[in-house]
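Other chains of the complex are left out, but the ones given are in their true place.
Chain naming follows the written order as A and B, and within any one chain the residues start at number 1.
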Amino acid sequence: MVIVMKADATDKQISEMLDFLTSLELKVHISRGEERTVIGIIGDKKKLKDKPLELMEGVEKVVPIVESYKMVSRTFKPESTIINVDGVEIGGKDIIIMAGPCAVESREQLFESAEAVKKAGARFLRGGAFKPRTSPYSFQGLEEEGLKMLREARELTGLKIVTEVMDIHSIDLVSEYADVLQIGARNMQNFSLLKEIGKIQKPVLLKRGIAATIDEWLNAAEYILSEGNKNVIFCERGIRTFETYTRNTLDLSAVPIIKKLSHLPIIVDPSHGTGKSELVAPMSKAAIAAGADGLMIEVHPDPKNALSDGVQSLTPEAFKMLTDEIKAISRIIGRDFD
Amino acid sequence: MVIVMKADATDKQISEMLDFLTSLELKVHISRGEERTVIGIIGDKKKLKDKPLELMEGVEKVVPIVESYKMVSRTFKPESTIINVDGVEIGGKDIIIMAGPCAVESREQLFESAEAVKKAGARFLRGGAFKPRTSPYSFQGLEEEGLKMLREARELTGLKIVTEVMDIHSIDLVSEYADVLQIGARNMQNFSLLKEIGKIQKPVLLKRGIAATIDEWLNAAEYILSEGNKNVIFCERGIRTFETYTRNTLDLSAVPIIKKLSHLPIIVDPSHGTGKSELVAPMSKAAIAAGADGLMIEVHPDPKNALSDGVQSLTPEAFKMLTDEIKAISRIIGRDFD
C-alpha cells in the first residue's frame, strides 16, 4: 500500500502518520518528492484492514497494491483449473456447450429441447425451474416440478443439468437434481448464498452481476472458494450500459481478462448478453475466438410460444448450424469440440 | 399493447397476427399507415404474458403501454402513504433523519454515536450488524451481538433502529431487534428475500440497486407489497456510472420521480451515494430541496478509526451543523423538522 501525502502536508502530519504505522509494527519507506511525500507500507496489510488512512490529516490518497482476492487468482495458482462435472471437463481442451430453454415449461418442451441440443453437440441441458423475474406477476418457474423434469431429461439423454438456485433455502433441493448450480446475475453479491454454496462441493456457475466489475466478480468467487468449494465456473452474460438496442452489452474482453487474472474457467451466455436471437450466432463465434471455454445458449423448440425470453432463443435448426460453425472455429484456435 | 408491423409485412402475416390475437379473445384495432401497419390490443393483457410477439413473422416491434407494477403506483393509490414506525411518521410533513455508524463496532462507539445523532435531531439510529462486503476478508459485522447493542442504544435514547437483513434465514432474528428492516442495494433483486419480507408487517427500507432502473426498483417494492407488507420506504443511495471521482452517482432526480410514480415515501443516503464526507452536507441539503422525506447519514465519533466506510462518515460536530441547515431549508419548502 502506498500513501500519497498532500502537497501542503506538514512535517508534523507526516511524522504522525509514520508513528501510527510503526505503532502497528509495519515497516515504511518514505519518498520525499518535490511536490509530494509518498509513504510505502511493508508488512502485514491485515493490520490496516478497514483503517481509513485517507482521513488522517495531510493524506491525499491511498493506493492499494495487492488485489483483495487470493484463492481465485492465477498468482495463487498458476495452472488453469479443469472442473470435472461427472466426467465432463470444463476448462480443458474441449469447448463445452450448455443449451436449452430459458425456463422449464413442460415435459414435452423440455425433452424436445434436450434431444435437439444433444444432437447438435451440447453436453449440458440448461433450464430454469426457479426464475428471477423483474415483476412479481411474471411466470416464476415450475419449481420442484421443473427440477424433476430436468432429472428425467438427464436420464433420457445423458446431458448434465445446470439450473439456478435462488436462495439458501433451496440449495439442498436444487443440488439433488442439478450437476451444476447456477448463481444468477442478480445474486452475484448475495453473500449469504455464496457462503452457503461454498460449503458444498457441487460445481457452481457464477454469472457476472448486471453492473459488476471484474474485481467484484473475482471477489464473489473468492467468497465461494474461501469456504471450501473450488469448483467455480465464471459466466459472462452482459453488463448494463447506456446502450438500449441490446438487452445488455456483452463484454467479451472479460474472457481474456479472467483467463489472465484467474485459473478458473469462463463461459459466455450470448442469449442474455444480447437479448436478440439474431445476435446469438455472431457473438457465440466471437466468444470462442476470444478464448472462452464454452457457451450457454437458449434454445427453444417453439420460441414464439416460450413463457420466458422467447425473443432471444434459437430454434433447434439455428442452434445446429451454429454448433457446426463453432466446431470449425474451435479447431482453428487449438481447441476441440466433442 | 401496440404491435408495429414491418414495412414489408405481407397481408398474410398481418391477418395471421390478427387471427392469433382474436384466438386469445383479445380485441384489436388496426391502423394501416403509409409505411407501417400498427395493431392496438385491448382486453386482458395477461393472456399475452410472456408470448414473444416480436418473433411472429412480419413484426417489427412490440410496445408495452401499461407499467408492470400496480400496488406501488400512484395511479393505484393517489394519496401519499405515511408509514408509522412506532409513533414516528415517515412520508408526512416531518423530515426524518436516520444516522449512525456504518457498522456497529462496539458498545462505546454505538452509544456515543447514538447520543450525538439524537442530540442533533435524528429520529433513527442506523448501524450494520450484518455487513455485505465485496471481499470475504473484510469485516463482516458483529451479527447478533451487534443487534443486541442496537437494542440497548434504542432503550437508552429512544431512537428507532434501522438495520440490514441480508438473507431469509435472519429475517426473524433481525426483526426482533429492529424497527425498520433495511434491504441493501445488492439485494434489491433478491426476490426470495423480498417475498419473505412481504409476509411480515415490519417496515422496510428498500435501497435502490447499484444499477437498478426506476422501473426495476418500483417492481422490487411491488414484490413486497404484493405479498401483503405495505410499509415500504425507498432509499436512493447512488447508482453506478462511468464517473470514478465519487463512489456512486447520487441520482437526486429519483426523488421527484418516485414521488410522481408512487405513493410511498423516499429518503436519500448521501453517504453511500457519494462516498466522500465532504460531499455529504451539500448533497443532504440538495436532497431535501428536491423533496425527499428524509436522510440516512453515516456519523461516527471517530471516523479515522472506523472499521467500515470511515471515509464517508461525518463527525458528530459536522452532523449537528448539517441538521441545523436542513432545519432551515425544510421550513422554506413547507416541511417540518422536529
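By definition in this document, a residue touches a chain if its C-beta (ideal position, glycine included) is under 8 Å from a C-beta of that chain, and two chains touch if they have at least 3 such contacts.
The structure presented is a predicted model; accordingly, all values stated were derived computationally and were not measured.
A single sequence accounts for all chains of the complex, and while 2 copies are shown, the assembly in the file contains 4.
The definition used in the following text is that only the chains that are shown with their structure count from here on.
Its C-alpha atoms fitted onto chain B, chain A is found rotated by 180°, rounded in steps of 5.
Taking each chain's centre as the mean of its C-alpha atoms, chain A lies 26 Å from chain B.
Looking at the complex, you find that chain A touches chain B at residues 49-52, 54-56, 68-70, 132-139, 166-169, 186-187, 189-193, 195, 210-211, 215-216, 219, 222-223, 226, 240, 277, 303-311.
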